[in-house]
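What follows is part of the complex, with its chains left where they were.
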Amino acid sequence: MLTLKTWSTKPHFWLPRSDKDLLEMADFEEAKDKVLMGTARRSMVISEEEKRNTAYHEAGHTLVARMIPGTDPIHKVTIIPRGRSLGLTQQLPIDEKHTYPKKYLLNNLAVLMGGRAAEELVLNQTTTGAGNDIERVTETARKMVCEWGMSEKLGPLTFGQREELIFLGRELAQRRDYSEETAVLIDKEVTRLVSEAYERAKKIIQENMDALHALAQALLERETLAESDIDAIIAGDVPAPKL
Amino acid sequence: MLTLKTWSTKPHFWLPRSDKDLLEMADFEEAKDKVLMGTARRSMVISEEEKRNTAYHEAGHTLVARMIPGTDPIHKVTIIPRGRSLGLTQQLPIDEKHTYPKKYLLNNLAVLMGGRAAEELVLNQTTTGAGNDIERVTETARKMVCEWGMSEKLGPLTFGQREELIFLGRELAQRRDYSEETAVLIDKEVTRLVSEAYERAKKIIQENMDALHALAQALLERETLAESDIDAIIAGDVPAPKL
């Protein structure tokens, strides 16, 4: 285990408030999450139903990510609420990327859809909790079609001219500079990309339903799973949960 | 009965202006309503017709909420005007919610439509008084379709890009970034959600017309009903009103 002598007697704000003499790897992990996502809200009151929903949602993301070769590995998955989210599946890229192949983006769309797919298949419901996933999946699919020329129907063109409002110091809106006919085509392509990603996520989950239940159950029991835990659970080294 | 010693000889502004030595639960209830809704306007002149209309409107919300399993319990219902509203049906969730399942939202739409449904069925009229319910029901249905991906016709996508105007410190408008064809689909889905909720509310009221009359009559007599009163009236423990 990596340990580190604290380099100051007066620990920084993101360091664990304890009287430890040595920092462990877990302290860094906690510090990183605190900075990125906000403080863990362990005292937050969450109903059993919501907890179960969150567990299946995150298990869905995790399972889809693990089952598609070429997606970034799962660093950890947790249902400890932090900041504004009830749970989190954290992927960590193997290498720094500067450009993204279409195939990589398509995989990402499926992973993003994994949460809602699991909710729908297992719990037979959809919730507002997937709102952020839906926003991100739509944004990515739209960029694939309108900025990166990744739709064969529309070709290698950009659609929509960015309007920078200098006095606001930021880009405000993307102005529509195309016809209604093109707008229809764009909508169809974006919808197609998202629908295909959703169907793909559902198919993966249906074919690995035991692993999904195992992951969700493990999350409900242990709250956080590391990469190695996930691999063991999916491999069936952990007995299937009783639901 | 819970009583409490006032903790200061100089009562806060929202405390009852009386010379009580002890605060009762009712004092807290009043203080809460005052902060949330404004001062009760007991001296406001309201015609008998409007009072009767309000009673049936609130009875409609209450009845629909009570008859659909899984909606939040009614805390109280009142026709004492307060702030800008002539009456109020107050629901109190059992547990704190962070995400809302589609089913829960559909129930809410029906409860929101209960007021107008009662007016239409019993008094054979619609009034401007339901304007706020209509605004909320439309807003919720639109979010279900455009932000939370809850329409199967449109799929798990978001529609309309939020435009934040930083210099105003708030989000100003949702920019339409979809085609006219998609706009037609959205309108149809939003209208379908609201219409189905309205029909559902009307069906519930029609099947429980005696309870509606009883609730409205009780409201006209007693002005405010607590959860236990409501249960007793719906259960028929209170004789039906003569109208």
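Going by the order they are written in, the chains are A and B; count residues from 1 in each one.
Criterion: a contact is a pair of C-beta atoms (placed from the backbone, for glycine too) under 8 Å apart; a residue touches a chain by one contact, two chains touch by 3 or more.
In this text the structure is predicted, and so the values were computed from the model without any measurement.
This structure file shows 2 copies of a single chain, while the whole complex it describes contains 6 copies.
Throughout what follows, only the chains that are shown with their structure count from here on.
Rounded to a multiple of 5, the C-alpha superposition of chain A onto chain B involves a rotation of 60 degrees. The residues of chain B lying in touch with chain A in their complex are 95-103, 105, 147-150, 154-158, 161, 163, 165-167, 175, 177-182. For chain A in complex with chain B, the residues that touch the partner chain are 45-47, 50, 53, 81, 86, 113, 116, 125-131, 134-135, 137-139, 141-142, 168, 170, 172-174, 176, 180, 183-184, 186-187, 190-191, 194-195, 198.
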